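The complex appears here without one of its protein chains, the remainder shown in place.
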Amino acid sequence: MSPERLPPFNEKIARHFVEMSNSMAGLPEYLGIRLIGMEPGRAEAELRVEEKLITAMGNMHGGVLSAFSDHLLACVCYPHMEEGAWAATTEFKVNLLAPVTGGTLRASATLVSMSKTTAVVRIDVENDGRPCSAAQGTVTLMRPRAKPRS
Amino acid sequence: MSPERLPPFNEKIARHFVEMSNSMAGLPEYLGIRLIGMEPGRAEAELRVEEKLITAMGNMHGGVLSAFSDHLLACVCYPHMEEGAWAATTEFKVNLLAPVTGGTLRASATLVSMSKTTAVVRIDVENDGRPCSAAQGTVTLMRPRAKPRS
Amino acid sequence: MSPERLPPFNEKIARHFVEMSNSMAGLPEYLGIRLIGMEPGRAEAELRVEEKLITAMGNMHGGVLSAFSDHLLACVCYPHMEEGAWAATTEFKVNLLAPVTGGTLRASATLVSMSKTTAVVRIDVENDGRPCSAAQGTVTLMRPRAKPRS
Partner (left out) sequence: MSPERLPPFNEKIARHFVEMSNSMAGLPEYLGIRLIGMEPGRAEAELRVEEKLITAMGNMHGGVLSAFSDHLLACVCYPHMEEGAWAATTEFKVNLLAPVTGGTLRASATLVSMSKTTAVVRIDVENDGRPCSAAQGTVTLMRPRAKPRS
């Protein structure tokens, strides 16, 4: 989406979001997702393909690419949203383009469209420069929640 | 797909596959995926939603549902394939239907169609009896590989 | 979706919708879509594969199946909605399972989930008893519009 069509990009939220993202526990930590940059309509992230992500067949588990893509679908929206608002994946589709056996994954998330209540996002992932997945999905945008979990 | 349209179901491969699946390391082990039953055209699996899968917002990370679905897309094909053949997710789409905050996920994978080279599969996941995701995807079926990873 | 989880089914809207649908001009008329039955959570439709829908390669144009699926995604929602409310496809995914060369298409639309604002629907199409496409999509439900087009 051309940045002029997007809601304004908030640098402060972007910086805060990158820091916060890179200290998330749970699945993003297990996978080793690192958000490395955000700009209007785009986010970039990396993931080192550690041995634990390789199956007995010798390839990385495909679920790494779908979870990575799902994670980024919402991320790219935050700097264009009100502080405290909340983005959740509604649905997405991913094509796995080539097997991954190691190296690093580099993902670009791009906003295709965004309104006050919904966004459509694409995620392209490369493995050491070679395309390995392409995703497209819908994110639902919600107003600030009263009680975030403490 | 009505079972009579499917290639024959091999009980021995099914039993072996369930055992093997439940001792997989890596992402399936991290998520806690347990394959609990296979029959012609169907597979059932469970996943206990442990605290580590809950994000700071209080909901389970959506990537759990996409990785779980991706994992099962291929599983349901194996007992209908030649021994040593190999199934890989080509693409899939998932709708996240309701937030998950705990409990157990129960997934049903159903073969929609299957030829010698490709299958279409649906995955329905319930969280303690309430639908939480619905997926549909394409699996590519490959003849036995010469050298599986030792 | 089990019918007890759905909003109530309005028989009158269903009957009215079937009649209205089968006199629609434009793309549904060109394709020859006939809605033949509605019940809680389900709709059935048919389409005779006329010669004009067959391409020079001898197969039916794939766009017939995607347009047919898109059309039915919204249809199945109406009898579960308030009178005058409006359903619009947000997105869907379709797998084309087998080439079609003639005969009749028979589609079943099934509600997977439905809230006040959104529904997830699956569409299965058979060609003379043989599965030819499987779709899954999201429908946005809107409150009655002030000014329908006269």
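To keep things simple, chains are lettered A, B and C as they appear, and every chain counts its residues starting from 1.
Here is the rule we go by: contacts are C-beta pairs under 8 Å (C-beta built on N, C-alpha and C of every residue); 3 or more make two chains touch, one makes a residue touch a chain.
Note that this is a predicted model, so its numbers are computed, not measured.
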| item | value |
| --- | --- |
| Chain C residues that touch the omitted chain in the full complex | 24-28, 30-31, 52-59, 61-64, 66-71, 86, 88-96, 99, 145, 148-149 |
| Contact set of chain A toward the excluded chain (per top definition) | 1, 93, 95, 97-98, 112-113, 120, 122, 124, 131, 134-136, 138 |
| Interface with the undisplayed chain - residues on chain B | 90-91, 93, 118, 138 |
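As a convention for this text, only the chains that are shown with their structure count from here on.
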| item | value |
| --- | --- |
| Chain copies touching (chain B, chain C) - same or different residues, decided at half shared | same |
| Length of the line joining the C-alpha centres of chain B and chain C, rounded to whole Å | 28 |
| Touching two or more other chains - residues of chain C | 93, 138 |
